[in-house]
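The excerpt is restricted to a subset of chains, each kept in its original location.
Note that the chains take the letters A and B in the order they are written out, and that residue 1 is the start of every chain.
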Amino acid sequence: MFPKNTWYVACTPDEIDAKPLGRTICNEPIVFFRGEQGKVAAVEDFCPHRGAPLSLGFVRDGQLVCGYHGLEMGCDGKCSSMPGQRVRGFPSIRAYPVVERYGFIWVWTGDAELADPADIPVLHWAESDEWAYGGGLYHVGCDYRLMIDNLMDLTHETYVHASSIGQPEIEEAAPETTVDGTEVITSRHMENISAPPFWQAALRGNNLADDVPVDRWQICRFTPPSHVMIEVGVAHAGRGGYDAPAEYKASSIVVDFITPETDTSIWYFWGMARNFNPGDQALTDRIREGQGQIFAEDLEMLEAQQRNLLAYPERRLLKLNIDGGGVQARRIIDRLLDAERQASADIAS
Amino acid sequence: MFPKNTWYVACTPDEIDAKPLGRTICNEPIVFFRGEQGKVAAVEDFCPHRGAPLSLGFVRDGQLVCGYHGLEMGCDGKCSSMPGQRVRGFPSIRAYPVVERYGFIWVWTGDAELADPADIPVLHWAESDEWAYGGGLYHVGCDYRLMIDNLMDLTHETYVHASSIGQPEIEEAAPETTVDGTEVITSRHMENISAPPFWQAALRGNNLADDVPVDRWQICRFTPPSHVMIEVGVAHAGRGGYDAPAEYKASSIVVDFITPETDTSIWYFWGMARNFNPGDQALTDRIREGQGQIFAEDLEMLEAQQRNLLAYPERRLLKLNIDGGGVQARRIIDRLLDAERQASADIAS
């Protein structure tokens, strides 16, 4: 139950530089590799000869060579050659539209004719020297929508991340959720509070006093199919909060690409983009390490939640004010799913 | 297939003193915790907000706080509060009758209206200074009835526990099984034999000669749903055996509470109560360690037996004389199951 006619983040370039990568996305086993001129390619991870995974093979002259008997697969899913064989009549396998952009490999899992790279979301921070990015990848055993819920309702920080970014003021500040087309925005502003440890460190990283009251904000933006960008930051109190001049604040964007692996598991690409001290690689590394620890705290909870939901499939969950962001995001996903089902039905009829 | 309108041992107090304990009993995920005034409580391990396991949370002011978003659950399964929310209309979750008694937490998994703490079996040894108790908990992958069979037929000691409590004389002495209401008693008496290693140690622990002939007894008592208490002991031969004066014997009660987790797994609370040298904690520890090793020997056999029975569901097993205790116990369990089914049918009709 995930939209297919859309771009998902499949992997990062370093994962395919040395050898092909086999990865299941939206229940489909796919092999990603660098084909001719190093251009990224993606085909089914299934050799048409005897069914071996092509991801156990290697790339030679831009062709993907099966590691079992040497069938050579082109980037288009057509067999290009095989030792001692004529391959003209060989069946093809599916090739997936794939684009390398912004430091990620994006894959289109639906109808290839509909794939338009212009639909990949614009990530301005990924192309600017004024920004730095660090991130990682987690495999999590939960429905992708549970992770969207998690990220669109940050009150969980008070409980799950009590020692790093959580603080009671989060749950005391009511969030506001709005919908703009297919974008869902949940924002929360806290004024004149103490900065929690993570943000004290960020203030120091930006050469700002870390022991004075701050205004803090969290603006979560969901866009389909399952991307969540969160503007987060603190400013010295009374300087305008979110709108304060750069010299009074430390802010960044929490980046979350949530790619379904199966119905109950995801590839979770997380990271943080910041526009202060972008050249400080040591700072980037420290932030990534801290964020990685914080985000790992969610995994146990999400996987336990998933197991409970599978055990009680008939239970209806609550939809509170704090859940508004996740609820609206699911409505948009449901609309996309309905549209895809309708399109399939139209073709069939 | 286990009686539900009955008291099972769920855990020991030390398991819930520091934090909530999630444990599945009779196929139901339950969280046990200390609520108001430290009184034990048990509710479904499912937060009505988003389905997270409440056992990942913590207790605050006698309320169970969900570790995801802070919903507070009362001991009665009613939500008592939640940050920034009105909770009046929140759905409740199931609360289980639960009693702390005799050093165990007992849970009633059936109709709460029928739960009467007076039905918890009386354990005189647990309340007397003249007795000492030590025990442990094993998780075993078998139907609870296979463990009852095991304990009601101690001829297996000769084979499974050959190096500790087994001896050929056990299988040479025919057991006698009687039924008294819902209690099944299988007893075996051996006269003028050598004491096996475990009992030699017990004689020494009671300051008795360990190298003289003894009379030995084993009196297994099953009571529903799945408790087995076994009076065991040795007396210097010719002093009256089971009825010998205390100064000639070492005896104790093997304590077994068998709590179904699922259809094919159990929580096995085992221990030994003795009325000699009750103040000798080092002796208690030694006995517990020895018993723990002996009882661990059963696990491999029981789990392998369970796998075999699942692979051959159609095979009928033998019911020999030595199996009489287990066979009678199953008849009583079947009567209870029938009665519960009949009660459900009466309500439905």
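Criterion: a residue touches a chain if its C-beta (ideal position, glycine included) is under 8 Å from a C-beta of that chain, and two chains touch if they have at least 3 such contacts.
Note that this is a predicted model, so its numbers are computed, not measured.
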For this session: May I ask how many copies the whole complex comprises, since the file places only 2 of them?
Result: 3
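Just so we're on the same page, only the chains that are shown with their structure count from here on.
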Exercise. Between chain A and chain B, what is the separation of their C-alpha centroids in Å?
Worked result: 48
Seminar exercise, completed: chain B residues touching chain A in their complex are 29, 45-46, 48-53, 56-57, 65-70, 82-85, 90-91
Seminar exercise, completed: The answer for chain A against chain B in the complex is residues 149, 153, 155-156, 158-160, 171-172, 174, 300-301, 304-305, 307-309, 311-312, 315, 317-318, 320-323
